Each structure stands twice: as structure tokens, then as C-alpha cells.
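I have a structure I would like to understand better, so I am pasting it below and will then ask my questions one at a time.
Omission of a single protein chain aside, the complex is shown with its protein chains in their original locations.
Showing chain A:
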Amino acid sequence: MEAFTKHSGKVVPLDRANVDTDQIIPKQFLKRVERTGFGQFLFYNWRYDTEGNPNPDFELNQEAYRDGSILLARTNFGCGSSREHAPWALLDYGFRVVIAPTFADIFYNNCFKNGILPIRLPEAKVDTLFRRVKDGVTQTLSVDLENNRIDDQNDFTAEFEVEPYRRYCLLNGLDDIAITLQKDDLIRKYEERLPDYYRTTVTQNS
């Protein structure tokens, strides 16, 4: 996983609450067996009409927000399905940061596994940012994970919090599977204590 320390980029406002993962990446694109190439399908049903033409009203298609890499969203972003295709699509499109008042749990967790930083800000701060972005006062943001700060170089700053361990893994781009694999002794000892009735071994021939 790519480490995340600092990122600067253009902000794209998506002024809708409860954006679910079915909208982020519709199901017809979940049939691929690869991790890459999902960016072209990001927000597909909002981004394109039924003939496949870009919908000019949708933010991602507007000139002002082209090549954005920081998504500004509303409450409960990423609710619904556990599909990791959602962060894969955001990342593949170019997003490295998502800012919202709240996130759904599984999506939030999936972001960290893919080098995307989801930032929770108080609703009032998010409101302010939406206003500033729409008025063109804020166009880009600098996000500094080392100092937990956001700055638009134009009088807007905010501090944010990330669980310390998640922050540490993201800053260092750590592979958490490798970390758990180092606990092999502990896992083995635990397995020896498993109750018999949980050893419901389902084998290929059963």
C-alpha cells in the first residue's frame, strides 16, 4: 500500500447525504477479478446518462472540478455494501482524500487499506467548506496527516483526528497482514484452546 503523508489537490463537492456504495460503483462493474481499472466506472449512473453520455449536471463532469483528488461529501458517506470496489474506484479515479461529517464503518475501514484518507470533520466545518468551494473561495486543499491539519492557503484551516494506529499504518504504508503473521505463535496457542465444537472442519470432500 502506498504511504500517505501529505496531499494537495482540487476539491470536488458532492452535496448529497447517505451516498451508498451502489452509487460509488454500481454492481454491473463488480464482476472484474482485478483490483484496478474501476475509476472509469466511478459514480457511473450519476456521471453518465443511459446512452453513456456525460451528465453535465454531475460535479465530476464540470470543468471547475476536473482532475479533483479530494472529495467533499455529506453524512454517512459509503453506506451499504462492503464492496472494496468503492475505494478502488475512488483511488483509480484519482481521489486520495474524502472529507465528510461521518462515514459508514466498513467503507471507512476499507479506505485505510488502500491508502485513501477519510477525514471526519464536524458538520459545521463541512458546511463552511461546501460554501467556500461553491463560491470558488476554496479550490484546493492541503492535507497534512503528519500534523492532522487541512489548509486551503486562504484562511480556512481545520484539525482532524484519526485513530492513532490507523494513522501510523497509513503514514508508513504498512502491510497489516505481515504484522499479524508475526503473531503466529500466539495464533497457534489460541488454536490449541479452540473448543471442539468450533473445529467444525469443512473439507473439500465433506
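Before moving on, here are some points about what is shown:
As a convention for this text, a contact is a pair of C-beta atoms (placed from the backbone, for glycine too) under 8 Å apart; a residue touches a chain by one contact, two chains touch by 3 or more; residues count from 1.
Keep in mind that, in the parts below, contacts and distances are computed from a predicted model.
Look at the chain that isn't drawn here: its UniProt entry, checked against "succinate dehydrogenase", "ABC transporter substrate-binding protein", "3-isopropylmalate dehydratase large subunit" or "Peptide/nickel transport system permease protein", names it "3-isopropylmalate dehydratase large subunit". By the touch criterion stated above, the residues of chain A touching the omitted chain are 15-18, 20, 22-23, 26-28, 30-35, 45, 50, 74-76, 79-84, 87, 102, 104-106, 109-110, 113-114, 163-165, 176-177, 179-181, 183, 186-187, 190-191, 194-204, 206.
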